[in-house]
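For this depiction, one protein chain was excluded, whereas all remaining protein chains were kept in their positions.
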Amino acid sequence: MIYKIAILGASGYTGAELVRLISGHPSIEITALSGNSKAGQSMAQVFPHLRHLDLPILTTIEDVNFNDVDLVFCALPHKTSQEVISKLPKNLKIVDLSADFRLRDPAVYKKWYGINHTSLEIQKEAVYGLTEFYRDEIAAARVVAGTGCNAATAQFALRPLIAAGVIDLDEIIVDLACGASGAGRSLKENLLHAELSEGAHAYAVGGNHRHLGELDQEFSLVAGRTVTVQFTPHLIPANRGILATVYVKGDAQTLYKIIEKKYKDEPFIKVLPFGEHPSIRHIRGSNFCHVGVVADRRQGRAIIIAALDNLTKGSSGQALQNANLMLNLPETMGLMMAPLFP
Amino acid sequence: MIYKIAILGASGYTGAELVRLISGHPSIEITALSGNSKAGQSMAQVFPHLRHLDLPILTTIEDVNFNDVDLVFCALPHKTSQEVISKLPKNLKIVDLSADFRLRDPAVYKKWYGINHTSLEIQKEAVYGLTEFYRDEIAAARVVAGTGCNAATAQFALRPLIAAGVIDLDEIIVDLACGASGAGRSLKENLLHAELSEGAHAYAVGGNHRHLGELDQEFSLVAGRTVTVQFTPHLIPANRGILATVYVKGDAQTLYKIIEKKYKDEPFIKVLPFGEHPSIRHIRGSNFCHVGVVADRRQGRAIIIAALDNLTKGSSGQALQNANLMLNLPETMGLMMAPLFP
Amino acid sequence: MIYKIAILGASGYTGAELVRLISGHPSIEITALSGNSKAGQSMAQVFPHLRHLDLPILTTIEDVNFNDVDLVFCALPHKTSQEVISKLPKNLKIVDLSADFRLRDPAVYKKWYGINHTSLEIQKEAVYGLTEFYRDEIAAARVVAGTGCNAATAQFALRPLIAAGVIDLDEIIVDLACGASGAGRSLKENLLHAELSEGAHAYAVGGNHRHLGELDQEFSLVAGRTVTVQFTPHLIPANRGILATVYVKGDAQTLYKIIEKKYKDEPFIKVLPFGEHPSIRHIRGSNFCHVGVVADRRQGRAIIIAALDNLTKGSSGQALQNANLMLNLPETMGLMMAPLFP
Partner (left out) sequence: MIYKIAILGASGYTGAELVRLISGHPSIEITALSGNSKAGQSMAQVFPHLRHLDLPILTTIEDVNFNDVDLVFCALPHKTSQEVISKLPKNLKIVDLSADFRLRDPAVYKKWYGINHTSLEIQKEAVYGLTEFYRDEIAAARVVAGTGCNAATAQFALRPLIAAGVIDLDEIIVDLACGASGAGRSLKENLLHAELSEGAHAYAVGGNHRHLGELDQEFSLVAGRTVTVQFTPHLIPANRGILATVYVKGDAQTLYKIIEKKYKDEPFIKVLPFGEHPSIRHIRGSNFCHVGVVADRRQGRAIIIAALDNLTKGSSGQALQNANLMLNLPETMGLMMAPLFP
């Protein structure tokens, strides 16, 4: 059986990445692509790298015929996303890539995103889309909320350790480097090649990054108490990839064993030998996350380093992995391509 | 049926690219990987981006058991390649990625590579591996010689035009930009990130690039007379990709029609609408070649621009495409992945 | 004596580059900086790399007091530039970096820029600012029109050869690669780091680039007949630098001698030994232009390669060089800094 899907917001990077991935998927077919600002154009015009594919023309959301559709990927900005999703037919399966349904508490949503949530019923229903930790709920869900790409990376490094109670919950620092595509296709001076190339800067310093809403929620849930990490993201002159360097207090060997055991059978999370650590150059374009654990010279301290591709495992690859589960397809279907190196 | 292959020289970029491509191929399986300088190591050590794959350990060539093997990819340097291939069992199918069997005339080989050819029998037998122009010969061949990546790009732009007799054969200029991986994994100062990044330089200026041996041979063959193009390659601060800007004298519309017709049914050569032209960012990591034709403001002159990924369509993707033909598999099998953008 | 200057349009790249250069100039002082869209901000806010300097606040043009000013650098877009300059006090010396006063013939201006020129008196008065070829006129001028950065590079390679009558004037091809800053600080998708990095594309293919207006004008003037070159610029993933690869018909040794002789005493034009050719990595951030001449394998053909920094020698460095002449200062003052490498 071939499932039919629509992608809303196909003119952004995550939308294009979904098309790239699905073009190699044997059981999913794209029947509609929306992109309001580019409606009427072909994907080849908007994304010439997809010109070899036979794809529907971009339309407005209003012009999508949802009768045909088994599942919708919603790659719209937050706020727009909840407005659109609340009007979709209630039987449709939905994978949302925005921030709108990641946070369980409307007050927390308002705190981080500055607006009231207006689709509370769907928010309640939505399952947090970190596949490796919500697999069963996702398989049974109608609406899945994709995670933040930074939030996913930090959770792959930390969730098993927080769950196991083996690190000091008050002393977690997540220092992270993210490639330029993480900022989307937005036209800002500091995303210009001439400025970012040979650049590197921190942003949202001091605990202002919105993905902290997710980390606070999930880590506190896992720990059974409030967990408030420190988090500094940096933008670096690479296109894709997130490298999270995580500082914790705990015994490195113990930590390694827990991480190793947790991910042993995971198809996409690859734990490196103890003492080794990953690079974003080795996961580019793939759905893999590489994780390493290193002991610090100071007794009782360790560094966990996790690397994934923000557009794939951090976003559209995760979305497809979740869609596979929701459609009762093998979880890894269409997602096992090797990273592109060099 | 699953065919078994070996890759000799798997510790270089083209070897690793073959592994990447074959890891997604449904009918080919890797049974041996050689890499003399890294024998005994796992591919995960040499190329961590392949760590999710279950691959044979790197061995010396001597330790490869060829009994098991249906086809060998030989990704060794020229000179080494002919020495190794001449000792392989004579029933083995071979796709060679080096320059050793590209040139038909041993004197021409000596001129460009400075050494005597020592495997003349196999040289005679070998078929030049530009799939779109030697498809039938390749399907019937035992030994196929992969083309130079620059030579392939220039030929995709020019062969149909030379064959059709619609351009001035004495006035062809190929100006070309190539990404850093085109130089291989060789340790040279001007390939260091600190030097090439923010760089850009021509090399082998004035007609010294070895791929000219192939261009002279093939273009003269097609034209039925000697054709001697001008050719200037540049190294630019990108990893993958070749962009050839080709200057010819001829009527642009006529040229376009010939190119359009020639490639209409080719799965991997995509001709852009008249007047448009491609970028390497839109073919990265794929087996596609994008070709555009633009009229110059000077009557009777045109610019052909062709873009492909030097490691994929220019090398390992071409090799796999040829292997598919030689193994009687569908030519596009395992090769239809979309480019990676951004 | 310290001369006082104003920079109009200081919030763009060429404006900032002027500030950088002048900050090290012993006889020029900045008294006013305008930037209409950023009026009221400090340069440290707009360009944090200048935060160590004690600079005037950005104002609107209207708020600049020109009484104090000896010379104005006008780094505004074309069209705006002529409107602003036509209203400036008539005694002010002006170095314009826009395209507005480069073309002598208003009809040619209209052809390339699509608008009527409205400041014809000043246009007549303006001297074309290619210092090495208009030195005396510039020293005596009130208004100097800075050249296009691509046009400057091509002229450094070709003017002496056209003047000497040693190349075929109907067979000149200029193939050129330019870094991202050449496109200015404009917010366009294909200038985003995520798109340009790992990209490379031609633009204005077929003779559509506006700098051709200058090349046609200047080359025809030098030759005493119409000269119409072919010209293909490419954008490459570097920040600064133009590398022009120029194909001509003529005797390479003869060409070399002419170029060598012409530039022998030029402080900023450095001719490499015969057969060598330059890279943009070796002129970055400097006012130098490196030129090389190589013979092609085809008798009677040669390749000239010229490299300069589009923001320095191609724009703001040239402007300062011209200002030095206009102010009767040593031409090289403040401009001898070595390139930044790596």
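First chain written, first letter: the chains are A, B and C, and each begins at residue 1.
We take it that a contact is a pair of C-beta atoms (placed from the backbone, for glycine too) under 8 Å apart; a residue touches a chain by one contact, two chains touch by 3 or more.
Nothing here was measured: the structure is a model prediction, and the numbers come from that model.
Trainee: Considering the complete complex, identify which of A:43, A:236, A:255 or A:271 is in touch with the unshown chain.
Mentor: Of these options, the touching residue for the absent chain is A:236.
Trainee: In the whole complex, not just what's shown, which of A:143, A:305, A:320 or A:335 touches the removed chain?
Mentor: The one listed residue touching the chain not shown is A:305.
Trainee: Please output the residues of chain C touching the missing chain, sorted low to high.
Mentor: Contacting residues on chain C, toward the hidden partner: 13, 16, 19-20, 23-24, 47-53, 180-181, 197-198, 239-240, 270, 272, 278-279, 281-286, 288, 290, 311, 336-342.
Trainee: Could you list which residues of chain B touch the chain missing from the display?
Mentor: 13, 179-181, 183, 185, 187-189, 191-198, 237-239
Trainee: Footprint of the hidden chain on chain A, which residues?
Mentor: 171, 173, 175, 177, 179, 192, 194-202, 205-208, 212, 228, 230, 232, 234, 236-241, 243, 245, 247, 275, 277-281, 284, 294-298, 301, 303, 305, 342
Keep in mind that, in the parts below, only the chains that are shown with their structure count from here on.
Trainee: What chain pair shows the greatest number of contacts?
Mentor: B-C
Trainee: Would you mind checking which chain's C-alpha centre is most distant from the centre of chain A?
Mentor: C
Trainee: Quick one: report the Å distance separating chain A from chain C, using the average Cα coordinate of each chain.
Mentor: Computed from C-alpha means, the inter-chain centre distance equals 45 Å.
Trainee: Which parts of chain B, given as residue numbers and ranges, touch two or more other chains?
Mentor: Answer for chain B, listing residues that touch two or more other chains: 197-198, 239-240, 278-279, 281, 284, 341-342.
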